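Can you read through this structure? Questions will come right after.
Removed from the display is one protein chain of the complex; every other protein chain stays in position.
Chain lettering (A and B) follows the sequence in which the chains are written, and residue indices restart at 1 in each chain.
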Amino acid sequence: MNALTWFYLAAAGWGLAAATVLAGRGAQLAIRVACALSGLAGAAALAGGASALWWGDSRVITAGGSVVVGTLQLQATSLGGIFAALLGLVAVAIAAFAPRYHQAGPGTGIYLGVFNLALAACLAVLAAANVVTFLVAWESVALLCYLLILRNPGRPEAAAGAFWFLALSEAGFVLVVAAFVILAAKTHTMQLDLIAARAHLVPAGWRDAAYLLALTGFGFKAGLVPLHVWLPEAHPVAPADGSAFLSGLVVKLGAYGIALFAFRLLPVGPAWVGLLTMAAGAVTAAIGILYAMNERDLKRFLAYSTIENTGIIVTAFGAAMIFGAYRQRALWAFLLLAGLYHVANHGTYKTLLFLEAGVVEHATGTRDMDRLGGLIHRLPRSAVITLVGTLGIATLPPLNGFVSEWLIFQGLFQGFRTGSHLIGILIVVAAAALGLTGGLAIYAFVRGFGIPFLGMPRTRQAREAAEHGQPVAGPALLAVSCAALAVGAPLVILALSRAVGTVTGVALRPVLLPGNLTVIPAHTDFSAFSPTYLAVFLVAVTVVPVLIYLAGRPRADSVTASVWDGGMVTFKPRMQYSAMTFSAPTRVTFDALYRPSVSLHRASDDPAGRSGPVHYETEVTPVFERYLYRPVIRAVEWLADLVRPIQSGDVNLYLFYVFAMIILAYLLGAL
Amino acid sequence: MTLWFLRGLRRGVVTTWYPARPDSSAASLPTPPVFRADVLDRATADRLVEVCPSRALRRESDTLIFDLGACTACGRCQDAAPEAATPSGEFELAATSRAHLVKRIPLLREARS
Partner (left out) sequence: MTASNPSIRGQRDGASAQAAESGSGTDAEQKAADQLRQRIASQFRRSLHIRTLDTGSCAACEQEIRLLAAPHYDLHRLGLFFTPAPRHADLLMVTGPAIRAFDVAARKTYEAMPGPKIVVATGACALGGVYPSDAFMHGSVSEILPVDVWIPGCPPSPLALLQGLLVAVDRLAEKVADLTFAADGPTVEVPE
């Protein structure tokens, strides 16, 4: 079937699901029916996305509209295909997750209704064929996500988090509108296909300005540093599946926007544009993971990790643009492929991790890592699933994160092919930044998995967590998808290479898979790697020695002794690492970034602290909020104060305004 | 780094050759006493027993029982009766049985009560 047909089915399904749950006022049956419909619609979106990936762009459908809002035009593109497939997968997983997670009630009814509409709006963004459709869909996504985040309006931090999201979303929207307006004006068309065809007519200055506006505008949504501050504010307050949706998909829409401008709408630009993108990505990745190291709240931690991964994706896109500028077409297409693959991978395991964070919060009542511990015994299935997601996001073989990171690194390492020494060095510097990020990511996720799940429970809530009744099917599906994306990497790369071929016009496939299961990074003389063989090898290398040992075990008497624990008499949970002490070395090494402040209060002056507790507090300075946003906010407030006299509340003054405007319009019309 | 290396070369080897060759510092080590059986009578023995701060000495009828395991080589017995107790110079005192460290020294039979 045509990809667009699948998309229609998906959108219809989601609309029906929203209607069901709103009409049913959030009754349990209504929730179940709506989630079932949502899951089916998600499967349809997945099929549509895969179909778009494989078969390429569909034709443009004009679906009406009006003079006021413009025409509604839809097209299933191959670039949007992977995003649509991801959307479908996320929708199915959350559909399986939601009935067990949410409690029935009118609040849930509204929430799920809004959620399904948001899914349909995201699909509209991906299938938009003209500027107006895109912008309307984009803004709908933003407003619907605002409502999603505001699920519990009673809590004060919910309002703050949602407001951060909306404010930065709108700021980005203004820039995106500006970018589209420039392109539409210079190419005299609103249809994206035609803009792409005529983009070479746009003068270089306007073209670069449009791209920079798009990079910044979409960067707000994607979470590029310093435009990222809404992510750690909004994610903790949204419900688990809302955060999963935000991080797994909505942030990816920002990446989609950047890819849209960089690869589809605009022709290959000068190298500095790509350099800027790559630098933004590399900085984002490093700063994202550094801030993730210092978070105790599970969801804030995962939010910063999302920022890190956005950085990786944008670095790949930026490097692709540089290679394109130097006419290395194979690497240009290859890095786009690598970036898109990472989008799919990250969407999968980040959604999984957020859903599991929700399960943990549900089971224990807290998101604070320092109040958890030993959950692997209380929540075994969730722990295994979370471990799969953690291995994926820490980019460890044989899972999918490793494959896409390998692809990105191999693309970056071929910077020497540009022929320019300076560019080659800068690309390698970006690769070094990604290497630092990767190492810190492993550190961060050892902490993120080890502190809550391993060790001893630190509080009664952790001790009494129960697995019964927790949603498992949704996250389990995502875990299986992680494994599938890894082992089935050749298939995914094949599909993506077809998509990338449609977008860039470069046929990667002959250069990409010479054998059956081996991947080579765009050039045969560089390196090769087989994810499938690697997975098989890793399994064999663990299983075979175990089998040999079991078969040929020495028959001598052996003594079983307890684990050496340092000779301790009793272990107390407080003797374990806490989340902050585990990450203390980074605070020491990177103190120029963190500027930690320490406050220490003793109950008495006794230097040994014998007669009372000692209060120790350490805080990381929020650099961006304090030095970038606060001045901007104050400037805006100052400007607003300046303009306030206009709003005097006096009706006579308002009538005068109307009169003055009429005279002005008349004069302008007469001229 | 070079300075340290050169300084080391100038000083030469400082490691001892023990146990292949005797160590030069062994001579100055405080060591447990050796008792003169031909001089020790009961009175002297009692005096030594009283003087020993570690209770390493004990008299049982006509035998002075000396527990090497308790001796700290403080030298007070030697100060109290220099003709009866002199430093032995023995520092290689490791034993594979606790009993090997308990020595019985016979006292002079012709003691005045």
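Basically, a residue touches a chain if its C-beta (ideal position, glycine included) is under 8 Å from a C-beta of that chain, and two chains touch if they have at least 3 such contacts.
These numbers come from a predicted model, not from an experiment.
Take subunit A: the residues that touch the chain left off the picture are 559, 561-562, 564-565, 567-569. Counting the whole complex, the residues of subunit B in touch with the unshown chain are 14-16, 18-19, 23, 25-26, 29, 32-38, 54-56, 58, 65-73, 86-106.
One rule holds for everything that comes next: only the chains that are shown with their structure count from here on.
The mean-CA centres of subunit A and subunit B are about 77 angstrom from one another, to the nearest whole unit.
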